[in-house]
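Input: a single structure, listed below in structure tokens.
What you see is part of a larger complex, with each chain still in position.
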Amino acid sequence: MSELSVKNLHVFRGERHLLRGLGFEVPAGCCLQVVGANGTGKTTLLRVLAGLLEPESLELTFRGQRIPPRDPDYHANLSYLGHDPALKSDFTSAENVSFNVGLRRRVASEDVQSALIRVGAAKFSDRPVRALSAGQRRRVALASLWLTGASLWLLDEPATNLDVAGQGLVASLIQEHLADGGLVMAATHQDLGLPPNQCATLEIGARGVSA
Amino acid sequence: MTAIRTSTIAAAWLVLERDLRLAVRRPAQLIQPLVFFAVVTLLFPLGYTPELGKLRAIAPGVLWVAALLASMLALESLFREDAADGTLEQFVVSGQPLVGLMAAKTLAHWLLTGLPLTLMAPLLGIALGVPVVAMPGILVALMLGTITLSLIGAVGAGLTLGVRRGGVLLSLLTLPLAVPVLIFGARATELAILGESQIGPLYLLSALAVLGITLAPLAAAAAVRIGLE
Amino acid sequence: MNWTWFHRLGSPPHIYRIAGTLTPWFAWPAGLLIAAALYGGLVLAPPDYQQGEGFRILYVHAPSAWLAVMIYGVMASAAAVGLIWRMKVAHAVAASCAGVGAWFTAVSLLTGMLWGKPMWGTYWVWDPRLTAQLILLFLYLGYMGLRAGIDDLGRADKASAVLAIVGVVNIPIIRYSVEWWNSIHQAPSVMKMDRPSMPFDMLAPLLMMLLGFTLYFAAVMLVRLRAEILRRERTASWIREVLR
């Protein structure tokens, strides 16, 4: 049975009808990799599902339930990682992660530490984020994502700024999450190295773009 | 992983605590509104006259202009930073009611600017020749007024996020919205200096504050949601 | 021309040592001078024929007011040296001056206000010198605020140096304009301070106090400088030797 199903998704950006009646289904334990050329609407799609953008129309079903717009229970179950990683530059990585996760669920500081170790951010976890490089920040953002415990991950180019080891880290985080029965939608051109039965590809924009 | 969801109250508290902690990280920033208030106050004698007798007459206006300006300067940055680094996005995605989070941010702003300004006012009042007996009345008026200014400011700041989307007109509305606060506040201050009863304007200031507390977080949340799209 | 002295002057360990050696040479005379001046001013000098005993606050008030301006000059010069010759120690000197200068400014303001209450019946009057002194305090606070606002030390040094220099260009202009402002309004200028014919037994303690305060500033500045250098160089190897 599909955990997440999207039907009849229409989105306008400016005056352009960007996504026209898009529909797809994602079963539990599966990653839907969203691909398409620049500007076809990958980010738009993820932001709509994250509730950041209001679509013209959308029939969204999650775990068999019709999801109305701005449903808090649905939101509690999803985690969105966009281009801006929501890090306060005066705080350390640990402080940032505790805040970002704490907004959703109670979290102990040991959990935060172990998450930072998991993403390879332990070395610099006591430095303020302003003194971190682009890739180091990205890792801290991944730690928050991992720790929220949400079952649906919406990832927009998660591997940006990461080195080769970091790209492997993203792949393994996703694999682990899928193994736990989670759901991932990732807009990325990177090969996630998933077995074919765990990974579907959604190509958007072939038809959907008018410009 | 056991996941105990954070309650709305706890989330709002977290936001409040975070904003205060961010401010404490830079203690110099805590003092800045106070010095700023003093600097603005200084400008009026320099522009007008050094005579305390004459200054007393414009003291209410001076104090309230300074409060308005401090509120405006500090508020814009409060939201802009959160918008730029993606924090507001995460607020929306978190599933926590945005209204509560916005209320917390507004409260943090008031604690960091409105309250210190209020507490500082007596000192500046003296420099403007305000008699000491008027101070309690001025304190009460500023306390009520700055709360409303923070609330109006939060809506304005939310709206400026989405300025591009045609919020142009709305963002210009917030300043005029502050005008009633300024008028009643200045009037209350004037009455306090004259030693007369302030009941009327204080009553109106409280009414504005109550109105603000009920409506502003809702409006701010709506504004932020629109601004992020 | 031989510039090695100049570069040695710029080396933190060298300055650290010199500062350590010099401190007592400033501190002791400062203490003695201030004690003597206090005795001369509070005990020996006759009460003022107009102001009675209250005028004795002058012995703290006037020297701190003078010092406040002087220290700003020192600070800006050090900042300029730091900026032009990229000398980190000079920046450290400027940074150590700011706090002391702000304190002297505050002391002159506070003693002035305390004095004002008996003299004018109010704590504050918009007199030109008072106003200029207040603006000076704001300049100091702005400088310190800017330093505190920038997290990277090198950037904080350079940015605050630019501010200090801009400020020093402005101070004379500010003083002049404030005088001018006041003369126009002809406020009831109560502060009659221009009395060239101050009797010697009133003047001598004043001058001693001025010298004492100056030496005191030098001593405090050096102590703060040492702390500042330690903070900046905490990863350098020579620090470990020094602290051993």
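Residue numbering begins at 1 within each chain, and the chains themselves are lettered A, B and C in the order written.
Assume a residue touches a chain if its C-beta (ideal position, glycine included) is under 8 Å from a C-beta of that chain, and two chains touch if they have at least 3 such contacts.
Model, not experiment: these values are computed from the prediction.
> Report, per chain label, the number of copies making up the whole complex in this file.
A x2, B x2, C x1
Keep this in mind: only the chains that are shown with their structure count from here on.
> Quick one: which pair of chains has the most contacts?
By number of C-beta pairs in contact, the leading chain pair is A-B.
> Give, as an integer number of Å, the spacing between the C-alpha centres of subunit B and subunit A.
That gives a centre separation of 36 Å.
> Counting only Cα atoms for the centres, state how far subunit A is from subunit C in Å.
Computed value for the inter-centroid distance: 57 Å.
> Send over the residues of subunit C in touch with two or more other chains.
none
> In subunit A, what residues contact two or more other chains?
none
> Tell me, which parts of subunit A touch subunit B in their complex?
For subunit A paired with subunit B, touching residues are 50-54, 72-76, 78-80, 82-91, 95, 99-100, 102-106, 111, 147, 149.
> For the complex, give me every residue of subunit B touching subunit C.
26-29, 31-32, 35, 38-39, 42, 45-46, 49-52, 55, 126-127, 129
> Which residues of subunit B touch subunit A once you look at their complex with the stated criterion?
Residue positions touching the partner: 1, 3-6, 10-11, 14-15, 18, 21-22, 25-26, 84-87, 89-97, 228-229.
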